[in-house]
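One structure is given here, and the rest of the page talks about it.
Removed: one protein chain of the complex. Kept in place: all other protein chains.
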Amino acid sequence: MTVLSLRNLVVVVLLAGLLLLPIYAQVAGSPFLLTLFTRIVILAIAATSLNLIMGYGGMVSFGHAVYLGIGSYAVGICAFEGVESGFVQWPLAIAASALFALVIGALSLRTRGVYFIMITLAFAQMAYYVAIGLDRYGGDDGMILEARSRFAGLINLNDKTAFYYLCLALLFATIFLVWRLVNSRFGMVIQGARSNERRMRAIGFPVYRYRLVCFVIAGTICGLAGALLANFTDFVSPAAMHWTRSGDLIIMVVLGGMASPFGPLIGAVALLALEEALSGITEYWQIILGPMLLLIVLFARGGIDGILARLRHA
Amino acid sequence: MLLFIEQCLNGLQLGLLLFLLAAGLTLIFGIMDLVNLAHGSFYMLGAYFAATFAVMTDSFVLAALLAMLATLVVGMAVEVIAMRRLYGRDHLDHVLATFGLILFFNEFVRLAWGPEGRNIPLPSWLNTSIELLPGVPYSAYRLSIIVVALAVAFLLYLIVMRTRLGMLIRAGASNREMIGALGVNIKLLYTLIFGVGAALAGLAGLMQGAILTAQIGMGENILILAFVVIIIGGIGSIRGAFIASIMVGLIDTVGRSYLPEFFKLALSNEAAATAGPAMSSMLIYLLMALVLVVRPEGLFPAGGR
Amino acid sequence: MKMALCAAGAVLALAAAPAAAQDKIKIGFVSTFSGPTAVIGNDMRNSFELALDHLGRKMGGKDVEVIYEDDQQKPEVGLQKTQKLIQSDKVDFVVGYIWSNVLLASYKPVVESQTFLIGANAGPHQLAGEQCSPFFFSTSWQNDQTPQAMGLYMNQKGVKSVYLIGPNYAAGKDMLAGVASTFKGQIVGQDLTKWPDQLDFSAELSKARAANPEAIFVFYPGAAGAQFLNQYVQAGLKGKIPLYTAFTIDELTLPRQGDAALGVPGAQEWVNDLPNDANRKFVADYRKKHADVPGPTFYGAQSYDAAMLIDSAVKGTKGNLSDKNALRAELKKANFKSVRGNFKYGNNHFPIQNFYLQEAVKNPDGKLALKTVSTIVENDQDRFHEKCPMK
Partner (left out) sequence: MPEPILLVEQLSKRFGGIVATDQLSLAIPPGELHAIIGPNGAGKTTLIGQLTGELWPNGGRIIFNGDDVTTLPVHRRSALGLARSFQITSLFLDFTALDNVALAVQAHAGHSFRFWKPVRAERALRDPAMAAIERVGLADRANILVSRLSHGEHRQLEIAMALATRPRMLLLDEPMAGMGPEESARMVETLRELKKELTILLIEHDMEAVFALADRISVLVYGRVIACDTPENIRQNAEVRRAYLGEQQVATRHG
């Protein structure tokens, strides 16, 4: 295996591009790029966490965006009630997501296959409607975040570049964490359970509890992405956990490449950049994007990362 | 009491409409093991076709029949062009591919029919109300939906339980390899099932379209409900889909009408008015989660019979 | 991936276009241009463009560039597009917004960047009250005003009890609260329905009938209005329990509502037959230019006024856009011929204006049209202006 295979090259270029983006945005005088890519990076964190359970663990959650919502509501509600310290808000976002993941995971992991897909959707929808019912916090409209999380002068989230780099650092940390995780003993159990659950039991693994822990870890990371999202948009609303948002996350992971460390990032960049670019060309951009997705599924197994990996052999 | 009966009727109507959609979905899922998110697109196409044919033919019934035929053709074409390449693939591939189809069909309709939606004009004999219970007029058209859907359910029951085709369908839903062993032209059978499923979705769409008008994206929200139905009922089971759709229809409608009052007992008026609708929208998901916690493969798993 | 790289490249290229020199006026227009409610966005765009035609495509002698963005009726998309307009396109004005929740989500970045925001439809109570801003102006109304007028009209008609139905989102709640604030009779029941998913109102109509009120009030904007009215007729309620509406019947939904809409009263600040010169010109030219679509609607009228408002301010400052205070003072004067008849701005930058009763009638040629029946209330100011700290 050559060190500079096409796949590695793309990843290196992508990472370098992400690192240098604020400079480019500055030089080119288009700060909107920074906004666009901050959003992409945040959603890539969420997609990477989904990849942990879906790509590596075979647990297809159709309700993963619920943690985006829980994370952002934790920040939003704290801010609304006058608690503006990020040292309180963010741990709370993480803890709330972990707790929710623990509860729905404990119930959902009893089911398999498409039933698992649908039960996770059901729980996410319930959370969505609970959020709509939160009259004090804007109900269906959501609420404007009066001020971003404060970190006692450590970092100013209102500084767009600083905020971008914080998100980027957290993305890299997440990718690294997931990579270490899947190559640890724990990761082997999770992947083994995806590959052959029955055999895992036969050789003596209590699969359920490992899966549950994995499910909670993924939910927790995504909750953090939710806290970032609230700070990014200065706005919190139930829309963040609507099922279509969960679908977007799945599409990013599948498009980029499942069970690949950088797949979700590639998928997030590809999907959102594609949306932005196509919608610049025509108002009817979805008529191009739709068949494109279909073709990728039909002729490119393993997503974009899969194509890159195959091109290496060619 | 009369109101309660009326609400049950409303719920029954919604449930039966869901059944039309869910029947095809559960068969396609059960037999071809295909997760078809684009099923809602056929629902939408059915409504748009009916709107166009109604203007052309000036007859609602004729338009409905033509629209079903048209969705049947579109469904079979989609199967031949795209879907059959997806059999045996991962469910996630299905999700991504059929999501792409949704985008395509939505934009296609927007290009072909424009963004503003279409009205499906009803004949005057349907556009009235009938006094079903003393003092309670009920929409004749909603009543006709109940009748048509029940007729379709009965017809499906006859086909599935009494014919050779039905035997193949039942065999396929519980054990996919078996149909191949019986020496049947599977490709044709699959195309046919997919087309019929699409036509049923089209029927549901045009029936609902006459109340709600044909709209872009009208299929997506009801699609999730249809998935809830087939999961509760058990994938591949027509009987399960029937029972589950009526359950979902009743719970949704009755919950929507009484839950807010119920909340008023505990909460302030305004909080109840907001929390009530939110909670009643949650009910069906609560139902599905409960069913799955107790019976992880739905109420009537097709393999279990 | 190659494809994605190309796409990313295209984005970079698009975004990297050098910021234009400020010798022309840039306006960002955010509305819904996709999905079922795109008809409203189109009507707004048509009217705004017509206004530019009438102005010779110049404002105060300067060229005008308008960038239209689609919010997809989603708050977070609206926010993102708005941010793009401010940060990337560096527009001088942001105009539009049909939906209250989209406006609420997009509001903060606009006014914080000290860009003027002209709301051409949505008027959530927060923006009229505590969260009013020196950089926000409305050419429409505060959400409560129209239903308040309807409440007054029901009082005039001697209605004793009413059942309220509306969608469960910001404007929906504002609308129902608006009726409740002026209606003197009894409110026997209220339903807020899931929005925009729920389009079947059978349960709500059954409840309303069982509650046996003298009237039903509804607020269903856009396509949902047609759907509600159809179901109201099919349920056999027409002729039994009269319907009173706000924003439920307009020129866009009328073709699909057909005879169901005949005789159903609605309150509005603008009607297509209002007798003033500006309005006659607007309506006639719109129909000439866009013969193939229904319209114009009040959405369009408000957008037309928005263009005229901006033009009046630019003229007033002699094209000097950098003096924000002067520009604000000119905007506040509302020194232009509004198609609804002239109006004044209140302290919170919402119009103080008349509300009319409109009804659908059948023209001699068999076509349905809306016409003014009477003036319900004159020089009405919204009930939140006192909460706004601005003078």
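Per-chain numbering from 1; labels A, B and C assigned in written order.
The rule is short, and it goes like this: a contact is a pair of C-beta atoms (placed from the backbone, for glycine too) under 8 Å apart; a residue touches a chain by one contact, two chains touch by 3 or more.
Bear in mind the structure is a predicted one, so any value in this text is a computation, not a measurement.
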If the full complex is used, which shown chains touch the chain that is missing here? A
Specify the residue from the set A:Phe80, A:Phe172, A:Phe205 or A:Tyr284 that touches the hidden chain. A:Phe205
Of the listed residues A:Gln26, A:Ser85, A:Asn156 or A:Ser184, which contacts the missing chain in the full complex? A:Ser184
Kindly state which of the options A:Ser195, A:Thr244 or A:Thr282 is in contact with the chain not pictured. A:Ser195
Residue list for subunit A contacting the dropped chain reads 180-181, 183-189, 191-192, 195-196, 198-207, 210, 213
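The rule is simple: only the chains that are shown with their structure count from here on.
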Which whole number of Å gives the spacing of the CA centres of subunit A and subunit C? 36
Residues of subunit A that contact two or more other chains, please. 132, 139, 292
In subunit B, residues with contacts to at least two other chains: 110, 274, 278, 281
Subunit A - residues contacting subunit C, complex: 10, 24, 28-33, 35-36, 39, 132, 139-142, 144, 233-235, 237, 239-240, 266, 269-270, 273-274, 276-280, 283, 292, 304, 307-308
Contacting residues of subunit A [partner subunit B, same complex]: 54, 60, 107-108, 110-115, 117-119, 121-123, 125-126, 129-130, 132-133, 135, 139, 243-244, 247, 250-251, 254-255, 258, 284, 286-287, 289-294, 296-298, 301
In their shared complex, at which residues does subunit C touch subunit A? 1, 3-8, 10-12, 14-19, 33-34, 70, 74-76, 79-80, 83-84, 87-88, 100-101, 104-105, 107-109, 124, 168-170, 173, 195
